[in-house]
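Only one protein chain is missing; all other protein chains are in place.
And then chain A:
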Amino acid sequence: MAADFVIEGLKATIEGKEILKGINLQMKGGEIHAIMGPNGTGKSTLASALMGHPKYEVTEGTAVLDGEDLLEMAVDERARAGLFLAMQYPSEIAGVTNSDFLRSAINSRREEGNEISLIRFIRQMEAKMKELEMNPEFLHRYLNEGFSGGEKKRNEILQMMMLDPKIVILDEIDSGLDIDALKIVAEGVNSMRSPERGFLVITHYQRLLNYIKPDFVHVMMQGRIVKSGGPELAERLEAEGYEWVKEELGIEDETVGQEA
């Protein structure tokens, strides 16, 4: 079934400060939405609030995936319901190997007694790592520990590929990637495109969108989506920056905490 994801009136605070001020967004399986916007406008906050990071408190709104409100669920339940967030800054966890971690994640989606066999798991993982041109040694490395910035991003995509989510949020997946790695990661994402799956791609650069072609582009400022359009919007932002959007909307300071 094609995913159907609807965010309505989402407000969120961190340490009592309101960062998200009413986000509305609709996504369907097969669609790619890009979110752009200057630094500090709430893009990562949106991603974290949807995933359920404990520091963020959702004060209003809903985020309904296939009829179920994610915001009512615990973080792990959201993940099992089909949400995946490739994080801007993935954690490092010493002592936990990449393979043990991913196998636990896969098994958390399976019934007890029906765990994935080790051989099948390793085969799958090796195949995906090959697609992402990752050295097989990353299987046995501790999770993200000592990974370079680009290696961490690839590892996020590897997890996405292994976990087969319905809604994927990519938070600056392009930051820290060299040109070749950007292509590889984009190909990984494109290989996962399907009518069942929706993508929300947070980025600062048109470059990524040349590889991952969005259907919709949204601009965030002051904790809201202030403008939406097609791929041409991203191209104009790349060429002209954000000034014209601010002028059009009468915004002086685009960061959150400022009111239009």
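By our rule, contacts are C-beta pairs under 8 Å (C-beta built on N, C-alpha and C of every residue); 3 or more make two chains touch, one makes a residue touch a chain; residues count from 1.
Rule of thumb we're sticking to: contacts and distances are computed from a predicted model.
S.K.: Among "Spore coat protein CotJB", "Fe-S cluster assembly protein SufD", "Spermidine/putrescine transport system permease protein PotC" or "Dimethylamine/trimethylamine dehydrogenase", go ahead and choose the protein name stored in UniProt for the chain not displayed.
M.R.: From the choices "Spore coat protein CotJB", "Fe-S cluster assembly protein SufD", "Spermidine/putrescine transport system permease protein PotC" or "Dimethylamine/trimethylamine dehydrogenase", the unshown chain carries the UniProt name "Fe-S cluster assembly protein SufD".
S.K.: For the chain that's not shown, point to the residue among A:12, A:49, A:65 or A:87 touching it.
M.R.: Answer from the full complex: A:87 touches the omitted chain.
S.K.: Given the contact definition stated above, which residue among A:16, A:54, A:113 or A:250 touches the chain not shown here?
M.R.: Selected residue, touching the omitted chain: A:54.
S.K.: Among A:8, A:100, A:131 or A:215, which residue is in touch with the absent chain?
M.R.: Once the missing chain is taken into account, the touching residue is A:100.
S.K.: Which residue among A:76, A:126 or A:247 touches the omitted chain?
M.R.: A:76
S.K.: Which listed residue (A:159, A:203 or A:222) would be found touching the missing chain in the intact complex?
M.R.: If we include the chain that is not displayed, A:159 is the one touching it.
S.K.: What residues on chain A make contact with the chain left out of this view?
M.R.: On the side of chain A, residues 51-54, 74-76, 78-80, 84-85, 87, 90-91, 93-96, 100-102, 104-105, 108-109, 142, 159, 163 touch the unshown chain.
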